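Yeah, one chain of the complex is gone here, protein chain that is, but the others are all in their spots.
Take a look at chain A:
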Amino acid sequence: MSRQGGRGTESKKMNSELFTLTYGALVTQLCKDYENDEDVNKQLDKMGYNIGVRLIEDFLARSNVGRCHDFRETADVIAKIAFKMYLGITPSITNWSPGGDEFSLILENNPLVDFVELPDNHSTLIYSNLLCGVLRGALEMVQMAVDVKFVQDTLKGDSVTEIRMKFIRRIEDNLPAGEE
């Protein structure tokens, strides 16, 4: 009997509701711990950053994409491969700035926010801020400094969720002091 190979190549199915509920529990616990929406947003961003710097390795290993030559290619890879792989959605890319260094990702439905309704006392909470951190952390590991923020959010009443990504600069490897 031959063994089926490649346990690592088959995708492990998980119930998306469990994922959504887990994220929801995380955010509400942070809200109880910090009591201040700004702090919660910062924490979510930090957590997302930590996830992103690790997730990028998994992504590059699984997707086999090569180096991106410009920011547009990066945008395509993020929207069509990365989001599809991890969240199962494909956002669309719009609103390129004239310099080609800023664009928007439009998500019609965000699996993190299924069933969620923001109460009135948390109106400045950016619920999905973890995603911003993940994108920032992951791109930093491939030598790109970016600024990521939410422009529209379905939880706040907008029709779609829009994430704005801005390229800041390429990160050069810092030579340690004392070396030529």
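One rule holds in what follows: a residue touches a chain if its C-beta (ideal position, glycine included) is under 8 Å from a C-beta of that chain, and two chains touch if they have at least 3 such contacts; residues count from 1.
As a working rule, contacts and distances are computed from a predicted model.
Per its UniProt record, the hidden chain corresponds to "Trafficking protein particle complex subunit 2-like protein" from the list "Clathrin adaptor, mu subunit", "GINS complex subunit 2", "Probable ribosome biogenesis protein RLP24" or "Trafficking protein particle complex subunit 2-like protein".
Interface note for the absent chain: among A:Glu17, A:Asp58, A:Asp76 or A:Glu108, the touching residue is A:Glu17.
Although one chain is not drawn, its touching partners on chain A can still be listed: residues 17, 20-21, 23-25, 27-28, 114-119, 122.
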